[in-house]
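Subset of chains shown; positions unchanged.
Every chain is named by a letter (A and B) in the order it is written, and numbering of its residues begins at 1.
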């Protein structure tokens, strides 16, 4: 099993959700984040003073999947989040050793979905 | 002997007469006319200030009921529609509204407050009281076009409504020589003049702009309306309280007379109308949606206020309650109708609150006006009168609807034609604050602003 963590542009979340849905990946967790990457981004102005917004608003998505789902999950995220512009984001895949469904105590691959 | 008699008489008379004269000299008495001038000056400036504060109320309601990513834009709109509107009303609006009437259709003098010295003091007072009403009509629209209109085009709209559209409609009804005024059209504080004008402009704006991205989605053939919840209902509620507060200046100030004995009556009908509106909307939403809906209830209070604005002077407290109740029910039905049936996207319900309830309030005069209270016009249908007044009211409603739809329609369509009306898809997704103003309303707060 893998834990897939992706950082995307906030306004792309709905598209990504849509794509994941189409790929039958229904279970995700989302958090708010600030990201700093290649994208230097717009600069806000506040009373005429530039704010180096080198920390831009991002959305962090976490998805635990079985190994056979990894590819399609990545594809779905890219399909939803890709614009070709700097700032599109990253996907990180880390090993997931165990999953437990709190409600049923089920563990392993059955507990993921 | 006679001499003495005379002397006595003179002395006697002097005693009777002189004191009066003397006192009359040292301490001159106040005439009713002087007094009315003085009280009216105080009353209209205080009431006008309350109406001004309604700008804050509208700003809070609109910002609270929309998404955080567009907050700054809405605040700028509410601040600037007053600022540019006031300058426009100074230059053109006032003249068109209260200048010498050309056939009852529009005014033709007093542009740029070009006013003779002897009328100066009172005209200044009246201009101030009127400009805040003009601003109210203008700002009603900002909620309906929120989250997608370009800031620049909103400013252009603001100038038009404050300089021309509102003043001309106002001339018809509130200028003594206005063609509706002479017909006996009764709109005491502006259900039609202010609220319907704003409401219809909001309608036109919302239609021409089209809905916000993702507001109406087609799911297997059927169009579904999605909700975009407001980001701060606390401020929205604060806005409702501020509006209600300001409404006492709006309605009671419309006596235009600080010595009026009717000010109390108006405060009462205003209070009861608003309360009844809130109660009715709350109950209906409770039955319909299973839970008492906060934004419907708040709209209900505003609906009650708009509904009682025209009849506030002429109806009894009991009628005020009935009018408010119906207003509260109307607003819920209307919001649902525009959203679910017509699919016209009005983020804050401005069309329903101000347009629809403005009409209802205006017609209510024709139904509930007390024979002994209505000065301009005749008793209402349910109060022993006939349908005459109702007819006149309906005529006014229709005329104003036509005028606003045509003129504002032209403005918005023109702006659309030159591609200046609406922000781009991406700007709308990211929010107008970043793109239109380069600002973040709640810096540092973690917000799912894409929602």
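Going forward, a contact is a pair of C-beta atoms (placed from the backbone, for glycine too) under 8 Å apart; a residue touches a chain by one contact, two chains touch by 3 or more.
Just so it is clear, the model here is predicted, and its values are computed rather than measured.
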_If each chain type is represented by one copy, what are the copy counts across the full complex here?_
A x3, B x3
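To be clear about the criterion, only the chains that are shown with their structure count from here on.
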*Please report how many Å separate the Cα centroid of chain A from that of chain B, as a whole number.*
47
_Contacting residues of chain B [partner chain A, same complex]_ = 214, 426, 429-430, 434, 438-440, 446-450
*Can you name the residues of chain A that touch chain B in the complex?*
10-11, 13-14, 30, 32, 42-46, 57, 59
